[in-house]
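Heads up, one of the protein chains got dropped from this complex, but the rest are sitting where they should.
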Amino acid sequence: MLIASLSLPEQVVLTLAALILLSSFLLLAQVRLDSLINTFALQGLLIFFATVLMAFIAGKYHLLISAALTLFLKVFFIPGQLRLLIIRLNIRREVEVIGNPSLIMLFAAALVLFSYYVALPIRELSLLSTRNTIAISLAVVLIGMLIVISRRKAVAQVVGFMSMENGLFFAAVVSTYGMPMVVELGIAFDVLVAVILFGVFFFHIRAEIGSLDTDRLNHLTEVEK
Amino acid sequence: MTGFLWAIAQTFCVVLAAPLMAGWVKWLKCRLQNRKGPPPWQPYRDLLRLSRKHVVLADTASPIFRMAPYIVFSVTILAVSTVPVITVQLPVAALADVIALVGFLALGRFFLSLAGMDVGTAFGGMGSSREVTIASLAEPALLMAFFTLAMNVSSTNLSTVICQLAQRDITLYPSLIFSSMGLILVAIAETGRIPIDNPATHLELTMIHEAIILEYSGRHLALMEWAAMLKLTLFSLLIVNVIVPWGVALTLVPGDLALAALIVTGKLLVWGMILAVSETIQAKMRLFRAPQYLGLAFILSLLGMMSHIILEV
Amino acid sequence: MNALGATLFSPLAGIFLLAFIGHRRWAKTVNLLICTATFVTALLLAIEVFQQGPILSVNKLFYIDGFNVYLILLNAFVGMTTAIFSGPYMDHEIAIGRVDDRRMRLYYSMYQGFLFTMLMALSTNNLGILWVSIEGATLATVLLVSLYRTHESIEAGWKYFIICGVGISQALFGTILVYFAAVRIIPISEEGLLWTVLQQHAGQMDAGVLSLAFVFLLVGYGTKVGLVPLHNWLPDAHSEGPTPMSAILSGLLLNIALYAVVRFKMLVDPALGSHLAGNMMMGFGMLSFSVAGLLLHRQYDVKRMFSYSSIEHMGLMTFAFGIGGPLATFGALLHMIVHSLTKSAIFITVGHATHVAGTQKMSNIRGLIRTQPFVGWGLLIGTCAIAGFPPFGVFTSEFLLFTATIKSYPWLAPPLVLGLAVAFAGLFRNLQPMVFGEPPVGQEAVVANMWPVFVHLTLVLWLGIAIPTVLAQWLNQATIMLVGKGVL
Partner (left out) sequence: MALIIAESAVLLTLLSSVVPLFFLRRPYLQGRLSFLLLGISGLTACSGGGMALMLRTSEQMVLPIGLPWLHVFLRLDPLSGFFLFIVGLITFIAACYGPAYIREYIGGKLSIGPLTLFTGLFVGGMFLVLLAADAFSFMLAWELMSVASYFLVVFQHEKPENRHAAFIYLLMAVVGGAFLFLAYGVLAGFSDGFSFVAMKAAHLSPTWATIAFTFAFIGFGLKAGIVPLHVWLPLAHPVAPSHISAMMSGVMLKVAVYGFIRFVYDLLGNVTWQWGVVVLLVGSASAVLGVLYALMQHDLKRLLAYHSVENIGIIYIGLGLSMIFYATHHLEIAALALIAALYHCLNHALFKSLLFFGAGAILQQSRQHDMEKMGGLIKKMPVTAYCFLVGCISISALPPFNGFVSEWLTFQAALQGPLLKSGILGAMIPVAAAMLALTGALAAACFVKVYGIVFLGQARSPEILEAQDPSFGMQLSQILLAVCCLGFGIFPTWTVRAINGIPEGLLGTGLSSATDNGWLWLTPVNPQTASYGAPAVFFGILVCWLLVYVFLHPLRSDNRIRIAPAWDCGFGPLNSRMQYTASAFAMPIRRIFSFVWLIFEKVEPAGPGGRAHYILRIDDRLWLMLYVPIGKLMLKIAERTSYIQGGNLRVYLCYSFFTLLFLLWVIV
């Protein structure tokens, strides 16, 4: 079905989806922690807008609650927490070196194609206008995972992890108008606790190895050195 | 009942005639070596003298040492009693077949070797060690030879074997040829003759049987010697009656028996000559060449059995 | 119903209560009391279910059937016995100054939190809540893994956190997909994640979506089950956390993750109508089984070794569930019970053993039988039981499992038994020097409460010799639910 045949809000949602994907790429590309966090906040914001729009399009107003949750968690709380941490740990300007960024970018692009290919059977089913976005959200999830894999710094890994959460949430919203409320709340609670725990861990790791470079956490292995 | 009497009588004859057989071979050897040897009945004198003498027992010896001569001797007698000498009508033969016969000899050897180790001299141990080594190779060969016979007539019962062989008209059985050759080789080894052992020597490097009985004296020694002679006779009887079964009486008619007795004596004398000649013309071989000799015997017997299964069945 | 409420409430209350009084000397007693209360209520619940059949709570949020009721009971029981053990153990830890008051408060309250989340995961009817609780279980335990604040423990905690977090979010994606497939056929979208509802419409859901969903779910929850190659967090977390934690981690948490996988398999199978899910599980199971068996030969740390044996057994169960069919499923369900009981007993013993020797390094643990016979024999017998020697229950379940394998996949049987032999060798080559031989000088017995071990092993022994009818009925019901027909 052609995008032209959609109503304007729907077109906006699709555009937002594209932007969200873009933001994932940006996350992947960022080398400085503070800008990484800012980009993450931006992604959260985009998702917030998309959710609100979906709420109005489908007239499912409980989505507004989850939208609010997103706004609070993904835009303000989590980025704020992280900023606080990196300031207190004094690693704001720390630069994360990524082994061969262009290669990783290419791989991410391949992931997008792959997720489209994977999501094909789903989009055939969906009654929603925004069904193609499932592929996008899957891509966001996979790229988030790629971020966790390709970064050494604990903070960056957390950001990647959170952007996976973004992808999941987005998928829930655009494919099924969000999960049942109770589940949404539960998930939100988990994310909240997770972030706090992450904060605790940063300090422990820092205290133990003097930096947040998780590659130096490699004592536990079966391969004798 | 008469059968039993005959059996006992014939056993007695053999036991009594055994020293004569040994003496005969020794006398012939001396003749062949241009020596004027002791008369054939010399062994009787020796045995009598020995059994009159005091027994001098080593202080380290145990009861086994005193038991051994009796066991060895009586077991050999038992073995002899199961061999048909002049007649196949032996109820005693049912007592034990060839396998049991080999078993008896093994039992005798078991105690002989123990006796050798009992006193704790180096010679005794050496003799026993060599004895059991030779035996452990000779015994299988002997059994194989017997098995070939047994399969040939489908019986391990000696009297049945001889009876059957005697009744056959002359046919060339490759298996029998091989097995009898094996039997002869083993017999020479088992009775401790040249080229495996030399009954006439006391050179510690070569002797086997003599080294074992070194500590014996008096009647014990007499028994041991007698048992050895008896063994020689036993094997000679086996060879002559199994390889050339004709002449053994198939019934208990006195006439036949007398004839059979004559024939058997003749055969034994001839075999004694063969033995003497062979001992004269060859020398004793090194101990570690014995395995090849016995291996040959074993292979011959095995070939005999194979050829029976492959060619004759 | 009240029983269920009480079962869930007592640990929930425990979280907050112990968060404040956890550092007191008598906190361990309180902890034990709460666990006992949980167990008793769980027992009542079980009896209720056994008499009335499955229970669905009014708000449709909770659902207790033959499958999860015995797991609930098992959870409560092991939670209780481990609480008995954790008392003297933690006292010793305080005595040697490895933990302080703040951490004790954390420890006890998180202990309850862990039990709560797991009971929640088991009793809930909503697959979303199931996910939330299992994630919650991770969050509850992650700080306990790094309780000792050593380099290793923090490393283990971080790995546990990240790997399980990432894995679990994949499971969430799978759940979303299931929901997505459900809302198309279920009128009320709010009920789109209710197990009871989904079960009725299982057949009608779209195969393509569900197969995708199952991949995500398997990889996600499989991470928590500890299936190779998603297992890497498991040995670290087990070896570095406090031993009571290791006991309930490998005794209970792994079971529950597997429970989740099996629940979804029950949804996916009718929709797919193929054996796809089963094949995937068999593959993972076989891989985990063999890799863990081999890695047992490379161990230096006693708790690490037994955590690998947990991986091995989880692999075995996954394999069995994958085979499907009444015999294998029954065996797997039975194996869940006996493995939890035996493995937690072993970890309890190992805890005492490490205190006796003052280290977890196996090369320094020697002559336990001579120093403290009960600990030594407990370890020896426990290991015999886990290695599948009769007359212990593990033997029975493995017997069923193998015969089922030979019936349906004969060519898989030889590698299976071979792997078993390899695993056995790995366990015993390390075990023997620890329990036997001359103890090092100055090694002394410690205060140990071996009753939990004794009770566990006795139960396992009982299950090996004769399975009580009640349990057999439950397992059979569960089997019927899972594969349509039972063994009785």
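As written, the chain order gives the labels A, B and C, with residue 1 at the start of each chain.
Everything that follows uses one rule, which is that a residue touches a chain if its C-beta (ideal position, glycine included) is under 8 Å from a C-beta of that chain, and two chains touch if they have at least 3 such contacts.
Since we're looking at a predicted model, the values are computed, not measured.
For the omitted chain, the shown partners it touches in the full complex are A, B, C. The omitted chain makes contact with just one of the residues B:Gln10, B:Thr87, B:Thr156 or B:Ser236: B:Thr156.
Contact with the undisplayed chain is limited, among C:Ser133, C:Thr223 or C:Thr243, to C:Thr223.
Within the whole complex, the absent chain has one touching residue among C:Val49, C:Leu127, C:Val166 or C:Met317, and that is C:Val166.
In the complete complex, the residue from B:Asp197, B:Glu215 or B:Glu279 that touches the missing chain is B:Glu215.
Within the full complex, the residue among C:Leu17, C:Met286 or C:Cys384 touching the omitted chain is C:Cys384.
On the side of subunit A, touch with the chain left out of the figure occurs at residues 114, 117-118, 120-121, 142, 145-146, 148-150, 152, 214-215, 217-223. Although one chain is not displayed, subunit B still touches it through residues 48, 51-52, 54-64, 70-71, 73-75, 77-78, 81, 94-97, 99-100, 103-104, 106-107, 109-110, 113-114, 116-126, 128-130, 132-133, 135-140, 143-144, 147, 150-151, 154-157, 160, 204, 214-215, 219, 222-223, 287-288, 291, 298, 302, 305-306, 308-310, 313. Although one chain is not shown, part of subunit C still touches it, namely residues 158-159, 162-163, 166-167, 170, 211-212, 215-216, 218-219, 223, 228-230, 232-233, 235, 276, 280, 291, 294-295, 297-298, 369-370, 373, 384, 387, 389-391, 395-396, 399-400, 402-403, 405-407, 410, 413-414, 417-418, 420-422, 424-426, 428-429, 432-433, 436-438, 465-467, 469, 472, 476, 487-488.
Note that in this section only the chains that are shown with their structure count from here on.
With chains as nodes and touching pairs as edges, the resulting graph is of another kind, matching none of line, ring, star or complete. The most central chain, judged by the distance from its Cα centroid to the centroid of all protein Cα atoms shown, is C. Subunit B and subunit C have centres, each the mean of its CA atoms, that are 79 Å apart. Inter-chain spacing, taken between the CA centroids of subunit A and subunit C, is 31 Å.
Subunit C contributes residues 61, 126, 128-129, 131-132, 135-136, 139, 142-143, 146, 149-152, 154-159, 161-162, 165-166, 169-170, 172-173, 176-177, 179-181, 183-184, 189-190, 192-193, 206, 208-209, 212, 235-236, 239-240, 295, 298-299 to its touches with subunit A in the complex.
Across the complex, subunit A meets subunit C through its residues 118, 121-122, 124-127, 134, 138, 141, 145, 148, 154, 157, 161, 164-165, 167-168, 171-172, 175-177, 179-183, 186-187, 189-190, 193-194, 197-198, 200-201, 204-205, 208-209, 214, 217-220, 222.
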